[in-house]
Every structure is written in structure tokens, then in C-alpha cells.
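Left out: one protein chain. Kept in place: all the others.
First chain written, first letter: the chains are A, B and C, and each begins at residue 1.
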Amino acid sequence: MTTNTPAVATATPETQAPRETYLNCSSGFMSWAGTLDHKRIGIMYLVGVGIAFLAGGLFALLVRLHLWEPEGLLFSNLDYNQVFTLHGAFMVFLFVIPAIPGSIGNMVLPLMVGAKDVALPRLNLLSFYLWLTGAILATLAIVLGGFDTGWTFYAPYSLYTDKAVVTIGLAVFVLGFSSIFTGLNFIVTVHKLRAPGMTWFRMPLMVWALYSTSILQVLATPVLGITVLLVAFERLYHIGIFDPRLGGDPVLFEHFFWFYSHPAVYIMVLPAFGIISELVSVHSRKPLFGYKLIAFSSLAIAIISFLVWGHHMFTSGQSTYAMFAFSFLTFFVAIPTAIKEFSWVATVWKGSVALNSPMLYALAFLIIFAIGGLTGVILGTLNVNLHLHDTYFVVAHFHYVMMGSISLAFFAGLHHWWPKMFGKMYSETLAKIACLIIFVGFNMTFIPQFIMGSRGMPRRYATYVPEFEPFHQASTIGAIILGCGVALMVFYLLQSLLSGKKAKENQWGGVTLDWHTPTPPPHLNFDHEPKVVHEVYDYSTLDYESMQRDAT
Amino acid sequence: MIHYLIQDPPQDPPKWDGVPAPDIDQFGQFPKLASTFHDVDGLFYFTYAVCIFFFVLITGVLLYSVVAHRRKTWDQKPLSNVTHNTPLEVVWTLIPLVLVMIMFAWGFKGSLDMTVVPHEAHLNTYKATAKQWSWQFTYPDGTTSYDEVWVEAGKPVQFILESKDVLHAFYVPAMRVKRDVVPGRYQSAWFEPHFTKEFAEGEPREQTFHLFCAEYCGLDHSRMYAKVHVVDAETMAKTPWNLVPKPEDPIEDKIAYGKQFANAQCLSCHSTNGAPGVGPTWKGLFTKDADGNYVGRQRDVLEGGQKKTITVDDAYILESIKEPMKKLAAEFPNGGMSNFDSLKDDEARLACILAYIKSLADN
Amino acid sequence: MSHDDHHAVVVPAPGPEFVPHEVAHHFSTPVQEFQSGKLGFWLFLATEILLFGGLFAAYFYFHEVYPETFRVGGQQLDWRLGALNTSVLLLSSWTMAMGVRSAQTSQKSKTLMFLGLTVLGAAIFMVIKFFEYKAKNEHGLIVFSELFRPFIENPDGTGSLAWFQDYHGVMAGVPHGHMFFAIYLTMTAIHGLHVVIGAGLIIWIMFGTAKGRFHAGYFMPVDLVGLYWHLVDLIWIFLFPLLYLVP
Partner (left out) sequence: MSDTATATDAHDAHGHGELEMGHIHVSSAAMFFKVLVALLFLTFITVAVSRFDFGSMNMLIAMAIACVKASLVIAFFMHVKWDTAINKIVFLGSFLFLALLFVFTLADLLTRRLDHEMHTIKSPVDKEWVQPKPQADGNH
């Protein structure tokens, strides 16, 4: 690969104008609002999903505080139902699905394949504005009376409730198209805009992961779109296909919904896998173990995930035969996922492991994802699922995957590429402390929920049987700790923008193309058109001299 | 309970008041099994053990490498640059594959037991009717009970599940039974109840377990609760659910029964303290005059779209229960009260409810 | 320094009535630009397939549950109008294909003519659709003025829809007679929306053609709108037998 050691890397005289980057090449509101630059769109996404995450997190804290007492501390049942729905809907549709592809993916995917931009920059901007429209509609739905259906909108309750279901359905529809357009863009970019020499098996695994994600986004999301449209039609003019009073079948809704929403789990988690693959390699300074197997397992997960949606419906009244088929297929998702986890651990093995903050977040991911993935196996077994379905065991399991794994991977990626994005470095000490607090708080929140769940505590309960009180209280304390950790993280990241040290050109010693462009990158990403001649993750090409020069 | 500073607290203790916490098994995870579905526990703990093994393995290797191979100088190179090891990769693909196939086969067998209803259970079929937010049970002899159900220990029982409105789920944790209740069709669930403890001499052989609604069904989803009483054949023969006060019984008994019944069935929509609810409040329907007679209030109602004023009396109350859409309280022009079909001819229970409503009258 | 080594790639115009096309800054060749646009659009069409797929799945599902409803319901549609509309759409698909071909061969006036004919086809299709809807409206099968009225539920668990007034007419005796018409309306309305959007896109393309923006060196927008229009045709090819003939 071309190693463009910047000529101006060392002492820049005070008088010399700073190097032109994508951040300062133009200014003014319209230079951001109308930008076609994938990096600026990535930053806008980052701000957006960050706010959505904090809002969703606030709702989560309210939910946890309410459950401090068996009869509830803060809300009436109606308000509680709305708050947990808001938590779910904000986190799923506004944060977890768009977070990594929209912000980090937008930022690094074109850099990693050596392109000047994503293939369809206008569509990329449209995709962000669709996200924004969706966010505004979701907020509008709160103003219009809220919605209390749970984020799953299960019919027929979502057809009967008098809340603003149509508005939030519209929001989900629009957000779905935002997600589709991001995925579409990435697929085209990967196919058509790779730099010369960037063969498929020289692509970083982050790119493979985002590519697999994109396939899912393009193929699964439209079915969610039509499902929420049908719910809206059902409410507006009663077509009756989901409404049992009119001869419809609520189980059909569940089929449609999970046809999207199971692949959606992998839309959420595959980019996280990509980030972790990058990070364990860079911070262990070692080529990724089993590169091809990881790449193919991403694709395998993408395909298999379309075959298993029925495991969300084991108790719901689908036929016993369908249950058996779905359970059987479900276990095949476990295999590629296990392969990934093993490969990451094997990559760290005998590496040169730097315990800096991105790696700490990645290690936290590896531990938490092990729990999240393994409890998934427990839930995949048919008869155990009949007991655990819709209990706190499921809640804890998917929070281990969504909050513990995906959000931690998002944080890890954010810390990893933060210096690349902004050219500023945050406080490593505070970052390590925050990571520790988040790790402890997270486990304290959700381990009690596993125990409650297997003892029979159903989910979405505003009030509960008193014997679960100690577990709920432990969980609430954990959530508060977790909240403090996140607040600390937000604090030092924002602080770094104001008064952070200047980041190094190659902060962590990465060798993929994203570390071969100046930090922060120029408007067109590369000073010279990159040409790839080395295998991916070939750390023998790491330019130690320039790193040392940079360090002094 | 901050929210009770700004709104009225619930009128009565929750339905689960007085139900003891279930015994927990020796591993601390499940309530003690009160049915015959041993495979759920067996497979759960097998999978659990496998998971713990892999978790310890993964975390152990990870933490060991992080500590042993940590970067001590900034330019330290890795100890090894190995990128793949085919035998190892095959092994760690095949072992999980074999393990998950065992889990699938075991789960398959276990769930077959749970879905194929044995003949004995067919002979002992109950109906469970779910509606927002209460349960109603019909026994093989056609009698009914509300939010409480009695089953006989050692005798397999099948529940045919029916929903009057939205999705619910019939979930008895101690029995390991869960099945969604889907409106528009019947579902079924069966189990063979057992006691989870030894009884002392002379102690009544009866245990009570939780029955939860496990599928989100709206406002009072969390209060959609029923008690499952497992009793011996002797108690069962007395049909404890039929112990409704008769017309000649003292009024206090009827009020007490009516209160209990209303708490289970009515008070999630109607309040007794004047607070606005899903339906009209019961407060002030009657007042007691100086002679101790109950006097009904005047009320605006809609009958067939026509507004008229009537005086509340026994007949109006009974009609409202039997045909809720006939005379709608003017403040609630859309009606929407669910049907209590099973109450239509149940004069004993209706009398109790009436007695309770009247007992709310101000003096 | 970053802008220095970037030259805009320009595709020259084949004649004076055309304008040259400048390739977007992040592509190195027009071929790359063309292939990217096309792959992107094929992906978009794949999402359209799956979007309609949900509706088709619902159709097959309820066709299986209520075969009698679909049989009687299908007889209420006029297969002659359906066949006419199918032919109109197939013809317009052909004019669209010819329009794209004319753009590929830099024949400006022919392109305009074929695109104009395609829009005409769309218009005829919508007019026929309007008369079909009108007939349903008159027969009380889909009463459009009552469409958004609430469902009236009776205390005995039955209820009636305001927009479907044929409970005792031709659909008497079949379970949930409204179901066929609800699915018919939803599918044809969403398809009709696509026809309207497609016609709008074609008109937009016609403006570009008139300005001379599309020629042998650059015809991607014409090609993509053509694909969209063929997809609209493709969906109707399945809708026609399913709604008018099979039930």
C-alpha cells in the first residue's frame, strides 16, 4: 500500500496555515447541511444517533427507577408502558440500527476501500435526512399522545390502542428507507469503488461486515416497511388482515415483523463484529486469525438469519412443525458466531496487546458478547424457550447483545477512530475509567435480570410480584452506575474536541487504508490515489520510524 | 411511590397479595418444578453447563493473553503471526455443531411432550378466557371462576385458551408452561400439576402458584394475574370455586365476595373513589338516605343514540353488566365494556356485585 | 493540494443538440459511474420486489384461508378491463424500452416521442383504474367516501365496516367478504401510486431529453427510469391473474 507519510507531520510553525482537512475545507451551515462528503455525513449521523442514544438511555433509566418498588415508583401503568416503548423504539430504530453503519461506517468504509466517497453521495445525504425525518416523526408521535405498543407493534393491540401508532409507523417506514439507502450505497461502493489492488480478500473485515449488513438492510427492511404500512392501513381503513375481528390473523403480523426484525438483529450486530475484528487486530498488532472464515461467516450469518425468524414465535401459535424447523435452523446461526468469537480470541493470543481504551472496550465486548451469544443458545432450544420466552431472561439476553455488545463495539469504534475523525485525542485515563464503570454497571444491571427471568418474571411489567424486588433493585443500581459511565464518556469525548491533544497521524498503528491518509483526512480522502500492493493486516509494513517521529 | 403523590393509589392490594414466593430449586435459577416437564430443567442446566464451560474457556484464554502478551514497549512485535490453523478451525466448528445438535434433539423431544396433549388431559379440559386484564376459567362441569383456578394434583389438565380482545399469554412459571392466547382461534396448553413440597400431618394439601400474562396486552398487562391452586382430590371434590354466597347468606358475605370479584374483574376500568377511568366510576351511584334505603343517582345515558336521563337502580346495573352497549353513560359515548357472557345467568355472583356497589354508597 | 490532481472527466456530446456530461468527482470513468448507478438501482428494485412481496404473501395467505371469499370476490372484478389494462401497460413497457433504445442511439426526437407515449399509457391505465374503482364504489364493495370511518363493533362480538356495504349482496354467505376487496384495494392502490410516480419520473426525464442531456455517451437516468417502469409492469403481470382471473 502507498504510505503517504505527510510532509508536514512534524513541527508545524505557528504562522503556517493548518493543513486543509474535510473539517475546515469549507464552513458555514450549508457546507454541512448540504454536504455530499461521506465524512461530514458520518459526523452528522454521529451527532444524531448520539442524541437518540442519550434519549433512549434516559428512558431506560426512568424504566429502571420506576421498577424500584413492586408497585412502581414513578409512573402510572399507562405512562410506564409509553416510556418502555419509547426506550425500545428509540434505541432500536434511531440508535442501534443506524448507529454503526451511519456514523462509523460512513466515515471509514470509503477510506478503507480507498474511494473518494461513497458511490452515491446524494443518496447518502438523503439517507441522513430520512433518518432526521424519522427522528422528528418519532418525537412528533410523543407529542401527539405517545405510543404504548412496545417497539414490536404487535397486532391486534397496535390496531386498537388510541395512541399515535400511525405516526410512529410512518417514522419506522421512513427510517427503514434511510437504512435501505445506506446499505445500498455501501454495496455499490464495495463493488465499484475499490482502489486498484484492493481485491475482495484484501478488504478489511469491517468492510466485509458492513457489506453483509447491507445485504440484510436491502433485502429485509422493505418487508418491515410494508408491515408498518399495513398496520397504518389497518388503523385507517381496516383492511382486516391482522385484525381478528375482521377475519385477520395476528400471527401473520408476527411472521412479517420477524422476517425483518430477526435479520435486523444481525443488521445491528454485524457492524459491531466488523469493528471488533479491526480492533483486536490493530491493538494486538497481529493479522486476524482465520480472515476468510470470519469474512464468510459474516455472509453466512446474513443468509441464515433469513431462515430463523420463527424462533421469536415459539409460543405464539405457529404450527408445531414450523417451530421444529425454525429451532433446527436457529442453531446454525450459532456456529458462524462461535467461529468469530474463537477467531478473535486466537488473534489476541500471542499478540502484542496494547491495553489502550479502544482495546479495553473491545475486550469488554468479547466478554459480554460471549454471555449474550451463549444465552442465545439456551433460548434457541425449543422447550426451554417455552419457559423463558417473554421473560426478563430474554430481556437480559438481548441487552447483552444489543446494549452490551453492539453499543460497546460502537464505543470501541468511536474511541478507535475518534482521533482519525477529529484529529483530537481524548483523555486515555478517563476513557479507561469510564470503560470499567460501564462494564461493571452493565453486568450489574443485567445479571439479576437473567435470574429473575428464569424464575418467571415476565417482561414489560409496570408492577411485579414482590419476590423479585431485590433483583430489580440491584438492576436499578447497576443501571445508575452504567448511566454514570456513559455520562463520563460523553464528557471526556466532548472535552477532547475543545481542549484535546492533537492526535498522532497513525494513533494506534493501523495498516489498513484508513490509516494511510492524513489525520483528519482531506476533503477527497487521499492526497494521492491509493494503490494496494500488500495483504490486509500485514503489520510488517507498519512504518515504525514515522510513528516514532510522530510520537516525539 | 412518588406518583401516588399526584394521583390516587390503587384501590386494593394487588391480586397476588398473599401468594407465597415459590420455592427455588437447588441451583437458584428456576422455581421448583410443579409439573412433569423435567426436560425443561434438564436441558436448561445442560446448556447452562456447556455455556459456562465455553465462557470460562473464552474468557480464560482472552484474559491470559491480554496479561501475558501485553505490549510493554511501544514498538513491541507480536510473538506469533499465525493467521490460520485448519485443524483447530475445524475442531472449533465441529464441537459446537455437535453440541447444538444435541440441544436441538433434546429440546425437540421435550417440546413434543409439551405440545402433544395426552388423553387424560383431554378428559380434564378447562377453558381459560383472557381479556384485558383478567382471566376467567370454565371447568369441565361448565362452572366458572375468575382470576383463580383450581387443579388437582397428579391429574393432567388441558387448558383451551381463548382471547376476547388482544394477544395474551398463559404463563405458569412453576409448571414451565407458556402459550400465547391468540384472538380469533383456540390455543391449548396442558400440564400435570404436582406439589413441590411435603405436607405436615393435618396441613391442608394445597399450594398456590403464579399465573402471569406474558404477552404485552396494554394498560394493566402487569396486573393480569391469576392464582393456580393445586389441591388434592378431596378438596377438588368440594368445588371451592363455587363457594359464592347464596341469596339467603348475610349481606356482609355477599359484599366481601363482591368486593373480591370486582377487584379482579371490574376495578381495572371502574374506580370506586371517583377517579376517572376507562369506564364510569362507581362512586356515588347510590346514596343512603336517612332510613337506610339506597337511592340511585340521576344519570344521563345514551340509548340507541338518544340522550335521556334515568335513575340508577338495580335493574339498570344488572342490565349494564349483561348488555353493556344498551345504555351508555353519557360521558363514555363509545362504550367498549367487554362482555361478561358467563355472568348472564349467574344470579348469585350478580347479587354479590350489586351488594358491593351499594355498599359504596355514602351515608 | 488535494484538488490539484483531480480532473473532471467529461463525456463529449455526440452532436450540437446535446450537452456533454461531466462525470461525478468521485468516479474515475463514465463506465464506473454508469455501473454504480445501475447496480444501485437494481438494489432499489430488489427492495421494491420485497415490499410488494409482503402484499403478495398476504394475498396467498388469505387465499388459502378464505378460498370462497376470493372466488366470489374475484368474480366481481371485470376481467375485460383488467385485460385491457394489462395490454396498455405492456404496450407502455414496450414504448419505454424503445425510448431507452432511442436514447442509447442518440435519437432525441424519437426518445421524446416514445417517452410521451409511455406517459400516455400510464394515463390510460389510471383512467381505466378510475372507472373500475368507480364501479366498486357504486356496488358498495368499496365505498370510498366511507373509507376512513371506524369499525363499528357490536356487543355480541360481530361488527361491520363502513366502507364495505355488501354484507347481504353478492358477497353474502362467504366469510369476511371485505377481505378480498381490502387486499384488492391495497395492492392496486400501491401499484397505482407506483404508476403515478413512474409517470412523473418519465416526465422529468423528458425535460432532460429535451435539453439534450441524454445521448449515447450518457443515458443512465433514462435507463433507470425505464427499469422502474418495467418493474411496475412486472408487478401488474402478477396482479392481473391473481385478482381478476384465478380466484
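Keep this in mind: contacts are C-beta pairs under 8 Å (C-beta built on N, C-alpha and C of every residue); 3 or more make two chains touch, one makes a residue touch a chain.
What you see is a predicted model; the values in this text were computed from it and never measured.
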*For the chain that's not shown, point to the residue among A:L94, A:M112, A:A155 or A:L219 touching it.*
A:L219
*asked:* So one chain is hidden, and I want to know which residue out of A:R19, A:H255, A:K340 or A:K504 touches that hidden chain in the complete assembly.
replied: A:H255
_Residue in contact with the excluded chain [from A:L307, A:A474 or A:L488]_ = A:L307
_Which parts of subunit C face the unshown chain closely enough to count as touching?_
9-12, 23, 28-32, 34-35, 38-39, 42-43, 45-47, 49-50, 53-54, 56-57, 60-61, 63-65, 79, 83, 86-87, 90-91, 93-94, 96-98, 101, 104-105, 157, 175, 216-218, 226-227, 230-231, 233-234, 237-238, 240-242, 245-246
_Where the unshown chain meets subunit A, residue by residue_ = 191-199, 219, 223, 251-252, 255-256, 259, 306-307, 309-310, 318-322, 325-326
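In this text, only the chains that are shown with their structure count from here on.
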*asked:* From the mean C-alpha coordinate of subunit A to that of subunit B, what's the distance rounded to whole Å?
replied: 35
_Centroid of subunit B to centroid of subunit C, CA atoms only: how many Å?_
48
*Hey, what residues on subunit A touch two or more of the other chains?*
245, 247-249
*By residue number and range, which residues of subunit B touch two or more other chains?*
none
_Help me check something: in the complex, which residues belonging to subunit B touch subunit A?_
1-3, 7, 10, 14, 16, 19, 21-22, 24, 28-31, 37, 39-40, 43-44, 47-48, 50-51, 54-55, 58-59, 61-62, 65-66, 69-71, 74-85, 88-89, 92-93, 96-97, 100-101, 103-104, 106-108, 110-111, 113-115, 165-167, 169, 171, 173-174, 176-180, 182-185, 187, 210, 212-223
_Complex interface listing, subunit A residues touching subunit C_ = 20, 115-121, 123, 180, 184-185, 187-188, 191-193, 218-223, 225-227, 230, 233, 236-241, 243, 245-249, 252, 256, 522-524, 527-529
*Over in the complex, which subunit A residues touch subunit B? Could you list them?*
69-79, 81, 148-150, 154, 156-157, 160-161, 244-245, 247-251, 284-293, 315-317, 320, 323-324, 327-328, 331, 334-335, 338-339, 341-342, 345-346, 348-355, 363, 366-367, 370-371, 374-375, 377-378, 380-387, 389-391, 451, 454-456, 458-467, 539, 544, 547-548, 551
